[in-house]
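Yeah, one chain of the complex is gone here, protein chain that is, but the others are all in their spots.
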Amino acid sequence: MDFLNGFVALSNFVLIPAIAYGSQLALGALGVTLIYGILRFSNFAHGDTMAFGSMIAVLVTWWFQGMGLSLGPLPTALLALPFAILGTIALLLITDRTVYRFYRAQKAKPVILVIVSMGVMFIMNGLVRFIIGPNDQKFLDGERFIISVREFKQMTGLREGLAIKTTQGLTVVVAVICVIALFWFLNRTRTGKSMRAYSDNEDLALLSGINPERVVMYTWMIVGALTAIAGTLYGLDKTFKPFVYFMLLLPIFASAIVGGLGSPLGAIAGGFIVAFSEVTITYAWKKVLTYWMPESLEPDGLVQLLSTDYKFAVSFVILIVVLLFKPTGIFKGKSV
Amino acid sequence: MSFLTGANMTGGYGKGPDILHDCTVAVDKGEIAVIVGPNGAGKSTAMKAVFGMLNIHSGHVTLDGEDITKLSPQQRVVKGMGFVPQTQNIFTSMTVEENLEMGAFIRTDDFSDTMAQVYDLFPILKEKRHQHAGELSGGQRQQVAVGRALMTKPKVLMLDEPTAGVSPIVMDELFDRIIEVSRTGIPILMVEQNARQALEIADKGYVLVQGRNAYSGTGKELLADPEVRKSFLGG
Partner (left out) sequence: MSDTVKNTLLFACMALLILGTGFVQSWNSALFILNMGLISAIMALGVNLQWGFAGLFNVGVMGFVALGGLAVVLTSMPPVGEAWAAGGLRVLGGLVIGAATIVGAVFLNKRLSGRARLIGLPLFLIVGFFVYRFVFDPAVEAIEAVNPAGTGYLGGLGLPVLLAWPMGGLLAAGAAWLIGKTALGLRSDYLAIATLGIAEIIIAVLKNEDWLGRGVKNVNGLPRPVPYEIDLQKSESFIKSAEGFGLDPVTASTLFVKLGYSVLFTIVLVVIFVMAQAALKSPWGRMMRAIRDNEVAAEAMGKNVTRRHLQIFVLGSAVCGIAGAMLTTLDGQLTPGTYQPLRFTFLIWVMVIVGGSGNNLGAVLGGFLIWWLWVEVEPLGHWAMEFVTSGMAEDSALRNHLIDSAAHMRLLTMGVILLLVLRFSPRGLIPER
C-alpha cells in the first residue's frame, strides 16, 4: 500500500507534469530542429513566435467566449487553435519573404542568420506586447480536471490523490497527433521526403530538381503549426505571459541540441529528457520517500536537489554534458 | 555535331583565373566518352563546365542540337542531363529507395518501371532498398548515386570519377555496371583517375593537360599512342 501511495504521489507531482511539459518542449524543439535542418540556423525568435501564436489563440478564444461559443468540457482555445496556426504561418511566411530570403540568396553565414533572427525576436516580442501587453492572460475554460484528487481518492481508497488536468491530457493527445502527422508527412509524402533530402544534402537536392524555396516554405508552414500548438498548449497548461515564452528558448534549445540538432526524433527524446530532469531535480522528494523508505530512514528535509528557481540550470547542465561528451547529440544531428 | 558537346570552352570558377582553355569534349549516343589526364588538368572542371556549374565566357554547350550554354544546372537536369558528383552524391540519411525517389523528383509520371530498371541494373540495391544509403559500402554508394541519376531517364549521363576511393575489384565491377548502363542506349561522359582501365572501356577519350585538349581519339587509339602511354599511362 505504501508503495502504491508513493507511486501515486510520484505520478501526481513528477510523472504527469513532466510528460505534459515534455510534450510541450518536444513540439517546440521540433520547430527549432526543423529550421536548423532546412534553413541551417538557430532561430532565436522561436520563443517569441510561440508567444505570437498563443496570443492569437488567446484573442480568438476571448472572441468565441464573447459569442458564447464553447466546447463543453474542453477548452474553447481548441476551437481557436486553427486560427492561431494560420496566423503564425502567415507571420512566418511574411517574415521569411521580407527578412530571411534576402540572406538565403546571399548565402549568408549561419551566424549572420542567427543575428538576423535576434532582430526578428525583438520585433515579434514588441508586436506581442504591443497587442496584448506584457501581463498574464487567462483563457482557459471548460472542465479543469479529467480526474481530480478527490475523485481519485474515492475511486481507489488510497491516501494519496492523483489529479490529471484537462490541459495535461490534452497536451499529450495533441502532441501525439502532431508527432504522428509530422512523421507521416516527412517519411511518406513526396514533399516531406524532399525536405529530408534538402536537409541531408542541399547540393544534391538541387541537382535532383528539388525547389529550395518550396522546401523552405513548407518548413515555415510546419514550424508555424508546431509553434502555435506548442505555445497554446503551454499557455493553457501553465500561463500565457509573453516573457515566459522567451524564457522557454533555453529548455527548447537544450532539448533540440541534446537530441541532435536537425533530428526530429532527437527533438522529441530531448524534450522529454529535459522535462523529466527539470521536474525530478526540482521536486521535493520527501513525500514519495516517506512512503518508500523504511521508517528509520525517513528523510527530515524536503529532499529537493535544487530549488525550482534553478530549473534553467538543469537544462543548461544537460546541455553542457551532452555537448562535451556527444557533441552531435543523442540522435546524431548535423553540424554546420 | 555530337549529341552532347562542350565546344571550345574557356573559363574558371567565379572571378578566378581561367582553368579551361579552348577545351572540347563530346559524346554521342551509345558511346562512353572518358576524360583523363594528370592531377589538376581540369578534368572535373571540364565536366562541371558542360553541366553549367561554372561560367564559361567563350565556347558553348549543346545537347541534342539545342544550345544550352546559358541554362543553370537545374534547368539542364530538366533538359535531360544526369549528373553524378564525385563526393556527397547520395542522401546518406535516407533509404536507397528514397534516394531513387528523390532522383525522380522532377518526374510527374509513374516512375516505377524506371526504378525496376535501376534495380535490374544494380541488383544489390534492390536487396538493400530499405537500408539507409549511408550504411552501404563505397561501391554500393556509387551504385546508389548512379541509380539516382538514372531515375530522371536522362538523355545523357555524366559521372565525375565514379571509382574514386574504391578497391580495384569494386572498380572493375563498377565499370561493368557502367558498360551495362551504356548498353541501354544512354551516352555516358565520365571523368576518370584510373586512365588505363577507363580508356579500355571508352569509345572516345580526351586527354586534358592544363585545361587544354592534349590528345583525343578512340580509347584504343589512345592506349596505343606511345606519347600518351609514356606521359600518362606509365609506359
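Residue numbering begins at 1 within each chain, and the chains themselves are lettered A and B in the order written.
We adopt the following convention: a contact is a pair of C-beta atoms (placed from the backbone, for glycine too) under 8 Å apart; a residue touches a chain by one contact, two chains touch by 3 or more.
Bear in mind the structure is a predicted one, so any value in this text is a computation, not a measurement.
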- Message: If I'm reading the header right, one chain is hidden. Which shown chains does it touch across the whole complex?
- Response: A
- Of the candidates A:Leu15, A:Val99, A:Leu186 or A:Ile330, the residue in contact with the absent chain is A:Val99
- Task: Pick out which of A:Ala9, A:Leu39, A:Leu233 or A:Leu249 touches the chain that's been left out of the picture.
- Result: A:Leu249
- Note on the structure: By the document's definition of touch, the residue of A:Leu10, A:Ile89 or A:Met121 touching the omitted chain is A:Met121
- Message: By the contact criterion defined above, which parts of subunit A meet the unshown chain? Give residue numbers in ascending order.
- Response: 41-42, 44, 99, 102, 110-112, 114-116, 118-127, 129-131, 133-134, 246-247, 249-250, 253-254, 257, 261, 301, 305, 307, 309-310, 312-313, 315-316, 319-320, 323-324, 327, 335-336
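Note that in this section only the chains that are shown with their structure count from here on.
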- Message: Centroid from C-alpha atoms only, then distance subunit A to subunit B, rounded to Å. What do you get?
- Response: 46
- Query: Can you name the residues of subunit B that touch subunit A in the complex?
  - Reply: 73-74, 77-78, 83, 85, 88-94, 98, 101-103, 105-106, 148, 152
- Message: Please output the residues of subunit A touching subunit B within their complex, sorted ascending.
- Response: 190, 193-194, 196-197, 199-201, 203-210
